[in-house]
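Here it is, the structure, as structure tokens.
Then we have chain A:
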Amino acid sequence: MSASALMFYILSAFILGAGLLAVTTRKIFRSAIWLLFSLTGIAGLYFWLQMEFVAAVQIVVYVGGIVVLIIFSIFLTQRSGMELPVPARGRILFSALAALAGFALAFTLIMGYHFQPWEGGAPLQGGMLAAGAAAGPVEAGGASIGNIGTQLLSADQGGYLLPFEVVSLLLLAAMIGCIVIAMKVKSADK
Partner candidate 1 sequence: MNLSLFIIIPLVTAVAVMCCRGLRQARWISLAGSLGQLLLSFVLLFRFGQERAAGNSSRMLFEYRHSWFAAWHIDYHIGVDGISVAMILLTAVIVLAGVLVSWNKGPWSKEFFSLLLILALGAYGFFLSLDLFTMFFFLELSVIPKYLLIGIWGSGRKEYSAMKLALMLMSGSALVFIGLLGLYYGSGHSFDILQLAQVPISAGVQRTFFPCLFIGFGIFTALFPLHTWVPDGHSSAPTAASMFLAGISMKLGAYGCLRVATYLMPDAAREYAPIIIVLATIAIVYGAFATMMQKDLKYINAYSSVSHCGFILLGIGMLTRAAINGAVLQMISHGLMTALFFASIGMIYDRAHTRMVDRLGGLLKVMPFISTIFVIAGLCSLGLPGLSSFVAEITVFIGSWQHPGTMYRLATILACASIVITAVYILRASAQTVMGPVKDPQFSVLTDAAWYERLASILLVAGIVVIGVAPFWLNDLLKPGIDAFMVHAGQTGLLK
Partner candidate 2 sequence: MGIGLIAGLQQELAVVLIVIVLLFIKLGSDRYRTETILGLVNVLLGINLAAGLMMAPTQTVLFGGGFHTNELIILEKNIFNLGTLLISLQAYDWLKGHKLALEFYMLLLSTLAGLFFMISAGNLLMFYLGLEMSTIPLAALSNFDLEKRQSSEAAVKFIMSSAFSSALLLFGISLLYGATGTLDLGTLAASDDNLPLRMAGILGSTGAHALLVFAFVLLLSGFAFKISVVPFHLWTADVYEGSPVPVTAYLSVISKGAVFFAFIQVLYTTFRPLARDWYNMLVLLAVLTMLTGNLFALRQDKLKRLLAFSSIAQVGFILVGMTGSPTTANASVIYFILVYLFSNLGAFGVVAVVSAMTGKEGIDDYKGLYKTNPFLSWVMAISLFSLAGIPPTAGFFGKFFLLMSGAGRGNYVFISMAALNMVISLYYYLRVIKAIFMDANDHPIGRLKISLLPAIALMVCVAGVLLTGLLGWVYDYIYSLSANF
């Protein structure tokens, strides 16, 4: 097992472990921190996959943005040390069952199909990237920031200008929505 593979398994265990703790721990603040760890782990996974830009965005947006937002909201709505209420036993049972069954189903189906690239791509060997295939377009700078930037603002085939603009509009709308709702309405408390 190479270091790279070891790295992967450690990251994976970290991601899953932190994720599991994030959804099970009784303290809400700890839960948020475990989430933070899990998300950071995922950023690590992106690094491991040589998708540095995505990893960066992951850290900036998720870790830097969303988790902070969540922690703020926890402060706004909760006393930090408070224990979370325990869900009903039946619900835990059914949820666990659903999650396990779902996982079994989904993973069986994923395993059942041997993912192969479409015509032209280098086929996987035993599910792993072929030795030479690693040096694909990605290696040649496909996933480089410059490349991503160019494509993001291109209106041609393979360009992402339209989604970019749409997302900007979406963010604007979301912002308006947040402000309107979270804003204290003066007359509300009369």
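How these were chosen: all candidates are chains of the complex that A comes from, given by their letters.
By definition in this document, contacts are C-beta pairs under 8 Å (C-beta built on N, C-alpha and C of every residue); 3 or more make two chains touch, one makes a residue touch a chain; residues count from 1.
Given the structure is predicted, the values throughout are model-derived calculations rather than measurements.
J.: Have a look at 1 or 2 and point out the one touching chain A within this complex.
T.: So the chain touching chain A in this assembly is 2.
J.: Could you list, by residue number, the parts of chain A that touch candidate 2 in their complex?
T.: Its residues touching candidate 2 are 105-106, 109-118, 121, 154-163, 166-167, 169-170, 172-174, 176-178, 180-181, 185, 187-188.
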